[in-house]
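A protein chain is absent from this complex, but the other protein chains hold their places.
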């Protein structure tokens, strides 16, 4: 059964240096507050996993929390590039960043395999592309019935997955609606999981399009209103597009980023 | 886009002698009326597919429509055995019935592979059981990353899948709620599909737990109120348990079954 | 003291085996009766999972079948059938798999496929595997509940539909099966558990009023009896009341 914890305590207990950590969300319900808490607690050597690393991953990378990124599309969605990500890949600042690069279909299936307790997944993917020559975790596999060749990718099983949801009840059952992305698979694939929620309520009223993660499939729930801002949280708030635009300027150079980081972590200039 | 047809016309156009046909439903929303229409139209040589063949499959088998059954659990749920199925397997009456037998997990994954455009699916299944020695469509497969051995099963791609749903709108979008079983996968795996519905409405009001099959993924929709009776149709009717009990006696001997069949097909004694 | 039937004793004994706060993958029939009895008695936080996709069902009556709307209406979540097998059962998330059987052998292997030596020409064609092979493989442990008689309790099953302990200790490990397999068999006469050395099913408890000889006679192999043979406590008034209320509500 999921424990109700503060965000600070949840991150302290669930996220350790060197862990493989997935903060998932497909531009909706991004667990931004949890990412900031990881930065504040100064975790290092993390292998970060996400289909669509965006601003909060740029921040984690810029802060030096990550030594590896497993991903399929890294950008500031609707705005442009991630400059901290680029700086890490091109100039190893502040630390070198190893990358393991897939397609969305491959990443989604890696989570599915992880959630299913299988060591790998099969897909029609990567054919003809240069990705298999750069990524060890794509291998051919042959159908034992038709002889056809397909692609295999290994399961993703993060040490901890963090997602943001709209609601949980006091027993720790979690309700998510709108675009639910790959969040269920990412939670079920992980050894431990943390769900930050907009609010903890007495009862989860059923609603169209909602999925429920039962309490016994989740390690911890933390109530963090606004925890997905500046991303969307359907039913609670829209995307703060100005913040996405503003990040482009902040992330673009090391000095302005360092000022942002000092402010987040409470370091006085 | 799905065409709105009468049940009679839909079966006439979509189901042909010798086809592989899946009428799916997991004791909820069984497309019984469609099965009866197939009997009335005297189809023969069908390969019937279903995870849980029950009364309507017993009837199709007893009527001589089927030459093969691909399944994982055949019974009168909550009541007992299927006597027409037993008679066909043990005594080849009225015609021999070949069987291809899987587990639920295997069948569900075969539909998933079919819906996914993959030639096979991988699962942890069948280990240590006698099923692989009797079923050709279970083969070992080795994980290219860990070397672990798992089971592979080939995709199911019926010529036609028939399911029953609560509602469709006039454009042919289909809404199903409650226990949705493997219906989405069975429809998406098939070359053609027919959905019988309790009612055609102007607009599909979103409701908790409902899934929608878009019109462009369905071949035909037929309005057949009560089309799942005597099984459950959540929101419309409960299971008619007396009918399930009564079937045990009717199905038990060839004579009483033949009387039932004559009545269904309108043959005078 | 209230009278009770041997079937009621069986259901009560099976229910008691389910610990509070655990999760249980439940088949319809005897397993469902026992699991619901447990949830309404000593194990209010028992999570019931039905293969139709209902996670955390809390039915107020016994479901007629796994498609009963009551299961969906009271569940924490309803998922598709592929999802319940792939995301919930297969990774070993579920504590107990609760199964019935047509035949059970002395190593806990289960047959629900055919009676008779010839698969192609069976003496009796049974319903088949359903979810059982993977439930028996993937749950942390498996409980089996069925009425005891020599036709059901056989030396070796005619067909291994669901793997128990194979031909004895170590077979599950050799095959890489993650769960512990059948750890308990509950019948109308008593309880059997695999011997820790050999995995052979051994009589460990008698229900009140049952003699060892009765159980030996109702078993198709030379049944071993535990040295410290115990006796199941008789059903309590409370257990019987809950069981009968459930049955009444479901009639």
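Note that the chains take the letters A, B and C in the order they are written out, and that residue 1 is the start of every chain.
One rule holds for everything that comes next: a residue touches a chain if its C-beta (ideal position, glycine included) is under 8 Å from a C-beta of that chain, and two chains touch if they have at least 3 such contacts.
Note that this is a predicted model, so its numbers are computed, not measured.
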In the intact complex, which of the depicted chains does the undisplayed chain touch? A, B
I'm checking contacts with the chain that's been left out. Which of A:16, A:40, A:68 or A:104 qualifies? A:104
Missing-chain contact, candidates A:81, A:137 or A:258, resolves to A:81
Note that chain B touches the absent chain at residues 1, 112, 115-118, 173, 184-185, 188, 211-217
Interface with the undisplayed chain - residues on chain A: 25-29, 51-52, 71-75, 77-78, 81-82, 85-86, 89-90, 101-105, 108-109, 111-112, 123-131, 134, 148-149, 178-182, 184-185, 209, 231-232, 234, 238-239, 241
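Here is the rule we go by: only the chains that are shown with their structure count from here on.
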Based on CA centres, what chain would you say lies at the far end from chain C? A
Between chain B and chain C, what's the gap in Å when you average each chain's C-alpha atoms? 28
Expressed in whole Å, how far the mean CA point of chain A lies from that of chain C is 40
In chain B, what residues contact two or more other chains? 123-124, 148, 209
Touching two or more other chains in chain C are residues 86, 90, 138
